[in-house]
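Working notes for the structure below.
The complex appears here minus one protein chain, its other protein chains still in place.
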Amino acid sequence: MALNINNINKSFEGLQALNDITFSVREGELFGLIGPDGSGKTTLFRVITTLLLPDRGEVNLFGLDVLKNYKKVRQLVGYMAGRFSLYHDLTVEENLKFYATVFGTTVEENYDLIKDVYCQIEPFKTRKAGKLSGGMKQKLALSCALIHKPRLLVLDEPTTGVDAVSRKEFWDMLKRLQKKGITILVSTPYMDEASLCDRVGLIQKGNLLSVNKPENIIAEYQRELLSVSSDNLYKLVNDLRNDEDTHSAFLFGHSVHLTRKDRQASAKQVIKYLKDKGHERIYVKVIKPEIEDCFMDLMHEEDEI
Amino acid sequence: MKRFWGFVLKEFLHIFRDPRTMLILFGMPIVQILLFGYVITNEIKDIKIAILDQSKDPVTIELTNKIISSGFFILDRNIKNINEVEDVFKEGNVRQVIIFESGFGRKLKREGTANIQLIADASDANTANLVVHYTMAIINDFVREQNKLTGSPIQFIPEVRMLYNNELKGVYMFIPGIMAMILILVSAMMTSISIVREKELGTMETLLVSPLRPTQIILGKVTPYVALSFINAVTIIVMGNLVFGMPVQGSIILLLAESILYILLGLSLGILISTITKSQQNAMFISLFTLMIPTILLSGFIFPIENMPKILQWLSFFIPPRWFISIIKNIMLKGTGLMYVWKETLILIVMTSIFFGLSIRKFKIRLE
Partner (left out) sequence: MNEQKETIITVKNLVKKFGNFKANDNLSFEVFKGEIFGFLGANGAGKTTAIKILCGLWAPTSGEINVAGFDIYTQTEQVKKNIGYMSQKFSLYEDITVFENIRLFGGIYGLSRREIAQRATDLMRRLDLEHSRDKLISSLPLGWRQKLAFSVAILHKPKLVFLDEPTGGVDPVTRRKFWDQIYEAADRGITVFVTTHYMDEAEYCDRVSIMVDGRIADLDTPSALKGKYRVKNMNEVFLKIARIKPDEYNKLEPIYKVRKFK
């Protein structure tokens, strides 16, 4: 095991940020922690990287207790904080050199490891980091986190606010790093990135909803899921919500994902109901859920106020 | 060690890349000195005076004419009685009263000596001092002329009284004061801002996760500012000397050593401030309110400590610049050695160690 997390609890001013979190990451694995803003991803990562002390619980990293051996742990971890911690007034090259010296190494020594990532921004190495685009900042921050050849790479929302193209490139890079034997723990608010991980943990409001392979999470989905479309999407979702047999109805792209209270989906009933409501070009089919469906099913209803 | 120097190099890059930092570091000391210097040592002109001539003989009349025709003074009124002096000052226009004793000319002829009393309103210490010096210069000039004429040496004994502020302070006060203010501002404010900036940017997270030790981070942050503040100290001393003739009577080595001690004190304060603030703005406000304003108000820089209410005098014991100003004034003006300033030095050393100890203890190895 590369990382063992046991019963981690952490609260801030009475607010439970992490509630009994337990999971482990295997050596060489690409593990994704998936959840929206404020779900506790960053807090958990800060506990793992020794930046925060948990109220309760243990974290074990490559056999080292993170709480006691924080100095040793810091050598083993490459941490890329959210908001890409870069010095905006330093150039690309200066940022990289700085992080290399801080970790007691040189750019040349570990160039092999970062080459794949760094070569894409190397043409801009004399540009100030503050003047880079989001995707380029992300690549520079990753190069900086990799420069000391860490065994575990902890990436806090590396793809947030980055466009779809850069996001895809970034995941390709992570896959290649994984092949070089680096264990990777990455967090993201984008549900569709789950399928790119070996295993994922779904987190919501400090609670771990599920930890599993993406395909297993989907396999564990209990309800039958219908994809429904018609000529008027907005009326469709409203009508479906008003149907008393409906358990949930959510917009999903150009269709509505529908689950019914009796768990047994009956396409015929749905079509009849919608026809009565005056919909045309009704199209209903049973589909395999996506991670996002699973997440919505697992997550607790939003607090009432 | 390589890590450490890498860190220091990065800090220097931050400083040299930011025009605002450069301006505060090197522009501010020069501008402040020139500003304060010229405001305070401005030439006097048309100062209103009153004269109490109890003798009214040719000598006093000639001297009075000489004083008034000098261009520096305007005769506001002649007064008749010593009791009026207080009232004249209270009205507020008159800055100096000149009193000739009765039988001035006669006494001068007979005994070769006579008394003039100069009373100045020293609530504005600098002006009072200048007024008296100018008057004395005129009187001395008159004495020399008289000596040439008569051949027999005569002498006036001017008796100077500073009302409202007996022991005049303020002449060379401003250079030590500015030095105390600038050094503490540069060292404390700049370090606290530069540390807090890393918190804001999120880079502090990465630094904490790195193998750098907290002491290395602190020292790395502080080292460039020690160097720059030192350059500032030297600039101020040199400018004070060249532009305003501020002497350095005592040992220059001792002066620089004391400056370094004081700079370290400022840096330790800066680190302490950075540990309790989260934003650059906050760090700046705290620096200004807890450092700059007390330095101006309570250190004796502008308002003499002796004239403060007891409670403020007592408070000023805790203001580091008070001790630093006292030290450098002693060294620069009186030329005293460590023997005479060891007490103040010891106080600064104790303060520095307390602040450093506190800030290293408070500087967290974690985020919370």
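When the chains are written out, they are named A and B in that same order, and each has its own residue count from 1.
Everything below uses one rule, namely that a residue touches a chain if its C-beta (ideal position, glycine included) is under 8 Å from a C-beta of that chain, and two chains touch if they have at least 3 such contacts.
All figures in this text were calculated on a predicted structure; none of them were measured in a lab.
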item: Shown chains that the omitted chain touches within the full complex; value: A
item: Option from A:63, A:123, A:181 or A:253 whose C-beta touches the chain left out; value: A:253
item: Among A:27, A:109, A:122 or A:163, residue touching the chain not depicted; value: A:163
item: Positions on subunit A contacted by the hidden chain, ascending; value: 35-39, 133-135, 160-166, 168, 189-192, 204, 233-234, 237, 250-254, 292, 295-296, 299, 302-303, 305
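Criterion: only the chains that are shown with their structure count from here on.
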item: Euclidean distance of C-alpha centroids - subunit A vs subunit B, Å; value: 60
item: Subunit B residues within the subunit A interface of the complex; value: 2-3, 5-7, 9-10, 13-14, 17-18, 201-212, 365-368
item: Subunit A - residues contacting subunit B, complex; value: 46, 49-53, 70-71, 74-75, 77, 79, 81-90, 94, 97-99, 101-104, 144-145
